[in-house]
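Structure record follows, encoded as structure tokens.
Only one protein chain is missing; all other protein chains are in place.
Take a look at subunit A:
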Amino acid sequence: MTARPLAVVGASAAGLAAAETARRSGWTGPLTLIGDEPHLPYDRPPLSKQLLHGTWESERLLLRTADQLAPLDLDLRLGTRATALDAATRTLTLDDGARLACAGIVVATGVTARTLPGADALDGVLTLRTLDDAVALRARLAGAGHRLAVVGNGVLGCEAAAVARELGHEVTLIGRDAFPMARAVGPEVGMLLAEEHRTRGVHLLTGDVADFLTGPVPGTTGGVRLTDGTEVPADTVLLAIGSDPAVDWLRGEPALDTTDGLRCDAYCAAAPGIYAAGDVARWDHPLHGVPLRFEHRMNATEQGMAAARNLLAELAAETAPGPDTPERRPFAPVPYFWSDQYGIKLQAYGLTADADRTETTVLDRAARSAVALYGRDGAATGVLAAGLPPRQVRALRAVVATPQPWEEARARARAVLAPA
């Protein structure tokens, strides 16, 4: 009998990190990486930044070149979709009909962009999640004087709007929340972002899309109509209205909880021998006491590494338990995300969304530099910095690395900001 492979489903940031870590941690058996996109693993954050802007070409986004992947000795199956998982036998079904009985599985299938009814039927209504999406959007923004309507003023919509403005297009940014990114970072930071977008010439609208307008050519978009009747004429509509975890393929397996992501324990385990990582994984963060799921680039790598290590530890304990068997470790990262809009870099650590308390200090309104502290149930849980030197940003990270009483965190954050 040939050795069963370790299989990773999803060939992007989290999946690649899991595969590399498995090899680095001593997995010498077959290692299968399955991804439904045709491309080698590539990086997504530049899609709405350098790629859209035209400063980087697609090749620059590859996470590893073919040469760098070679030593991993991967059974790399690109353009291949996993369609089912049987947890008890750790068996994957693939869309080419193959059935793969595995030693262990890491699920890293990420999320897919949400869309609106009627969008598919219209040329010029796009989403932005994949390289192909970004290349298509960039092609539409070639040339000058294009009218772009961005639906959704979360981080993705804000970044795309910023780049399109920098390219000289007419941009309308439409959101349900009055201020950009308000849900993620609170209204005060959102207001600062709104000022910057407005200064740069973006039209900001608050509202909800009712339907699409049709363009002069049948089957093409002419923009959107909001529920209050406002019409936003546009040549291209970008839907940036969030995403859904890619768990449809797991729904047939009753042993797995796929409510808003694949539910895992503190070790990133969803079932014996089945782990998850990245945007798709909802796990028990040991410090925060609630199941969390992040759509952040850093988490994808960190969790991919943690999931692979824990899976190998579990397999070692199953097959040859001994004094040297590595222990599984709870995955307890300090969450991190960043966003680049125009010259502004936002960086946030910990939990910033769903805060019941926020204190924002604008350090320099014109320069858009600010610090915000976020809290919940009396504890400080997150911090955001814009326009701060890296040493201060790292010191602020330390303030929220573990949740601590609000007043203490507040005093420590102030000390970080106090001039030396």
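Quick notes
As a working rule, a contact is a pair of C-beta atoms (placed from the backbone, for glycine too) under 8 Å apart; a residue touches a chain by one contact, two chains touch by 3 or more; residues count from 1.
Going forward, contacts and distances are computed from a predicted model.
You can't see one chain of this complex, but its UniProt record names it "Ferredoxin", from the set "Energy-coupling factor transporter transmembrane protein EcfT", "Ferredoxin", "Dipeptide transport system ATP-binding protein" or "3-isopropylmalate dehydratase small subunit".
Only one residue from A:E20, A:E159 or A:E295 touches the chain missing from this view: A:E20. Considering the full assembly, A:T301 is the residue among A:S12, A:S48 or A:T301 that touches the omitted chain. Against the chain not displayed here, subunit A makes contact via residues 13, 17, 20-21, 24, 43, 45, 60, 63-64, 297-298, 301-302, 305, 336, 338, 340, 345, 347, 389-391, 393-394, 397.
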